[in-house]
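Complex shown without one protein chain; remaining protein chains in place.
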Amino acid sequence: MSSTSLLPFRASLAMRTSLLALSLGAAAAGPAAARDLTIALSSNVNTLDPFKSTTVGTDLSVAAHIYTPLVDRGPDMKLRPGLATKWEAVGDTAWRFTLREGVTFSNGEKLDAEAVKWNVERVLDPKTAARNKPWFASISEVKVVSPGVVEFVTKGAYPDLPEQMSMFLLMPPKWTAENNPAVTALGSGPYELVRFASGDRVVLKARKDYWGEKPAFDNVTFRIIPEDSSRIAALVAGDVDLVTGFPTSEIARIKASGKVDASSVPGTRGMFIKLNALRAPFKDTPKVWRALNLAIDRKAINDGLLDGLGEISACQPLSPTYFGFNPDLKPIAYDPAQAKKLLAEAGVANSLTMELEVPTGRYIQASDIAQVVASQLGEVGVTVKLREMEFGAFMNKYIVGKNLGDSAYFGLGWPTLDAGGLLNFWETENPQSYWGNANFTDAAKAARSTNDPAKRMALYKTLTKQLCEDSPSIFLFFTPITYGQSKGIAWQARGDDWVRAMDVKTR
Amino acid sequence: MRLLSFLRSQRSNWLGLFGAALLVLLLTLAIAGPWLGLPDPTRGDLRARMLAPTISWAGLGSHPFGTDQLGRDILSRIVAGSRVTLTIAGSAVVLGGIAGIFLGLVAGYFGGWSDRLLMRLVDIQLAFPLMLLALLVVAALGPSLHNLIAVLALTSWVRYARIVRGQVLTVREREFVQAVRAMGASHLRILGRHILPNVLTPALVVATLELARTIVLEAGLSFLGLGIQPPSPSWGRMLADGRTYIASAWWIITLPGLALMLTVLSVNLLGDWLRDWLDPHSDRG
Partner (left out) sequence: MPRHLTSRLGEGLIAIWGVVTIVFVVSRMLGDPAVLLLPIGATEEQMRELRTQLGLDLPLLQQYLSFLLNAVKGDFGQSFQFGRPALSVVLERLPATAMLAGSALAIGILIGGTAGALAAIHRGSAIEALVLLVALLGQATPSFWLGIMLILLFAVQLGWLPTGGYGTWQNLVLPAVTLACFTTASIARLLRSSMLDVMRDDYVRTAYAKGLPPSRVFTWHVGRNSLIPVVTMTGILAGELLGGAAVTETVFSWPGVGRLIVQAIETKDFPVVQAGVAVVATIFVGVNLLVDLLYTLIDPRIRQAS
C-alpha cells in the first residue's frame, strides 16, 4: 500500500506538481506493462447518476469507478468491506454498518453516517424518481448512531441488505445538489471523470488520493460498441482490451487469431421457459409441465450451441453461487419416451400446440436456443409456434399487460445472489408468477420474514424442491459470460454483469 | 454530328435481358423449391453446425452451401428464403402500389383539396426517414409477417402516388379525355377506362425499383432485430443472424447475401430496361 503512505502529502494543493513527478517516477520504476485500459461495452452508457439506472452491465459498472458502495462484491462473488468495514444484523428488522474513518469525496465532503442517510433519503424521495428505489424501498428509517456508525431499519426482514448495498453507490450531498449528476460525476472511488461522450465513450483517470487499493490502470476508457462482430473486430485489431458477450463459437476463432485471448465463466442468470399456468393449455396440467421438462435435451443444447460452457440448471432457478442453492436437486434427465407417455396420459398426445415467446436483443443466442427447444418439443409431438418480440414489448406484455402467451423463454438473475429475490417471482401474488400455489407462497413469505441464515436455508430447500417437483417452469441452464482480452491484461472474469477496471490486472 | 447518331443509336438492352433471365430463374427456383428434394430448411442438426460448403468441381457434396449455426442446410434455406423474401417484398410492393396509384389517381384527377391533402401527406412521408418509420411501427405492432408487409407497403406508396399524380395531370388534359368527358362519361368510367391504363406503365417501372428497395430494407430491419419470425427463413434474417459468425463461418452470411444481391440486381436491371423500352421519355425523378 505505497499509495496510502503518500496520502498526508497529497492533501496540499501546492504539492501537486511535485507529486505528479513522484508518481511518474513510480510508474517508470514499476512493471513496464501498459497503464491504459480500454473496455468495450455493448450498450450505451445513458447516465452517470447511479440512482437513475439499474443496468449493471453499463451505467452502474461505469459509475462504480467513480462512486463507491458500502460493501463491495469482489470478482470471486464474495462480499468484502467497501466504505463499511463491518456490518451485522440487529434483530430481524435492522442492519448496522460501521464506516471506514476519514474517507472523503474527492471534493473534500465527508463520507460519514449523515452522508449515507442523505443518500438513502434521496433514493426514497419520490421527487428523485430514482430507478433503483425498488431495491431499497423497504428501508423505513436510517439512524445515525454516530458519525461512523449507521443503522438501517427495515419494514420486515431484509436478509440480503448487505448484498444489495454493494449496488448502492454513494454520492456527495452538497455536490449533487449543485451539479447535474447525469452528465458529470464526483465520488469517493478510485477513478475520476475526464470525459463523458454519450453514445461514444467515457474516459476516466485514476485518482491520486484514493483511500483504497490503487488500481492497476491510470487511464480507463469505456467505448460503446453495440455490434457483436464489430466488438470482436475491435479486440482483434487491438483497438480495445476487453470485450464481453458474443456467441461461444467465436472463442476458438478469437484465440486462433493469436493476438488475443478468449474464454468464458458461467453466468448467474438462469434461463428457463416460463409456462403460463393460469390459462389453457397449461392450467392445472402438471403432467404436461413434467412432460415438457423431460422432452428437452439440455445437454444437447449446451454442447451444441454453447460449446458446453453453460451450466445446466439443477432443477431450480438458482446456480451454486446463490445463497439458498439446493445441492440435493439434480438436473431433469432427458427422457422423450416418458414425456410422450405423460402427454398421452394427459390426453394431448400429438395434439398440443403452444406459443413460445422469445424476447430479442437481450439474452445470448436466444433465437437459436428457442428454435432448438421448439424442434426438440416437436420430437415428442408438441407443436411450438415461436413468437419473437423486442424485449421492451415482451416486458410490457408480460408484466404490465399481465398477458403472457402460453410460454416464454426468459432469464432471471438476482443481483444480490440470494434465493429470496428470485423465488419471490413464483409467489402467487407476484404479477410475474403465472402460477398459483398456496404452499409455496406461504413458505416463501416465511423465508422473507427472518434474517436468520439457518432458518432461511431450510425454507429455501423446501421451496426449491417443490418448484422442481411441480415444475411449472422448465429450468434450462445458466448461459456463460464470454469474454476476450488482449494479451497484456487479465480480467478476473465474473458471472454477474459487472465490468470494472478494478477487476483487471496487468500481466 | 457524331452526337446525333449517338442519340439515334439503339439502346443496349442485353443487361435488361440478363436481369429478366436471372429473375425468371429465381422465380422458378422459388416456386419449384419444395419439389427439388432439398433437406428441410427449418430442421437443424446440432452435430453438423457451421459445416463449410462442400460444392466443388467433383460435385455438390452433402451440403453444397454448407450449414448454418443450427446445422441447417444453407442451400435449402436460400431456396426457401427466396419464397419468403419475394412474398414479403412482392406483397408490400403490390399493396403500396394499389394505395399509391389510387391516391395519385384521385388527387391528380379531381385536384383541389384532395390534391392538396395528398401533397401534404407526401411531404410528411418524405420528411420521415423510411428506416425509422418502419422500425417504429414494427416495434409498436410486433414483427409478424403481416405487419412487416404492411410497414414496407407504408414506406413505398409515396413514390407511386407522385408518379401517377404527375401522369394524370398530363393525361387529364389530352383531347380524348376531354372528348369522353364532353360525351358525359362518369368520373369512374373516365378514371378506370381512360386514365388508369395510361398510368400503369410508369407505375410498373416504380414497382420494380420498389421491389429492389424493399428487399434491402427488409434486411436492414432484420439487422436491427425486427425481422421475420423464425424458423421461416428470409434472406434478410439469414444475413442478420449470420453476421456474428462472419469471420469464423463466412458462408452463413455471404451466400444468402449473394442471393439477395443477385435478385436486387436483376430486378433493377429489369426495371431500367422496362423504363427504356416502355417509356423512353419519362421523367426520371
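A few comments on the model shown:
Per-chain numbering from 1; labels A and B assigned in written order.
Heads up, the rule we're going with is that contacts are C-beta pairs under 8 Å (C-beta built on N, C-alpha and C of every residue); 3 or more make two chains touch, one makes a residue touch a chain.
Computed from a prediction, not measured in an experiment: that's the story for all the values here.
Taking every chain of the complex into account, the chain not shown here touches A, B. Only one of the listed residues, A:Asn396, A:Thr428 or A:Gln492, touches the absent chain: A:Asn396. One of A:Arg35, A:Lys110, A:Arg131 or A:Lys255 touches the chain omitted from the figure, and that residue is A:Arg131. Per the touch definition above, the residue from A:Arg35, A:Lys174, A:Arg201 or A:Lys341 contacting the chain not shown is A:Arg201.
Taking the complete complex into account, A:Gly361 is the one of A:Gly148, A:Pro286 or A:Gly361 that touches the chain left out. For chain B, the residues in touch with the chain missing from this view are 1, 3-4, 6-7, 9, 11-12, 15, 119-121, 123-124, 126-133, 135-137, 139-141, 212, 216, 219-220, 223-224, 236, 239-240, 243, 246-247, 253-254, 257, 260-265, 268-269, 272, 281, 283-285. Against the chain not displayed here, chain A makes contact via residues 44, 46-47, 49, 52-54, 126-127, 129, 131-135, 137, 180, 182-183, 197-201, 223-227, 229-230, 233-234, 236-237, 239, 361, 390-393, 395-397, 399-401, 412, 414-415, 421, 424-425, 431-432.
Just so it is clear, only the chains that are shown with their structure count from here on.
Per-chain Cα centroids separate chain A from chain B by 44 Å. Those residues of chain B that touch chain A in the shared complex are 42-44, 46-47, 49-50, 69-71, 139, 142-143, 225-226, 229-231, 241, 243-248. Interface of chain A with chain B (complex): residues 227-229, 232-233, 246-247, 249-250, 252-253, 300-301, 303-305, 360-361, 367-368, 370-372, 374-375, 386-390, 392-393.
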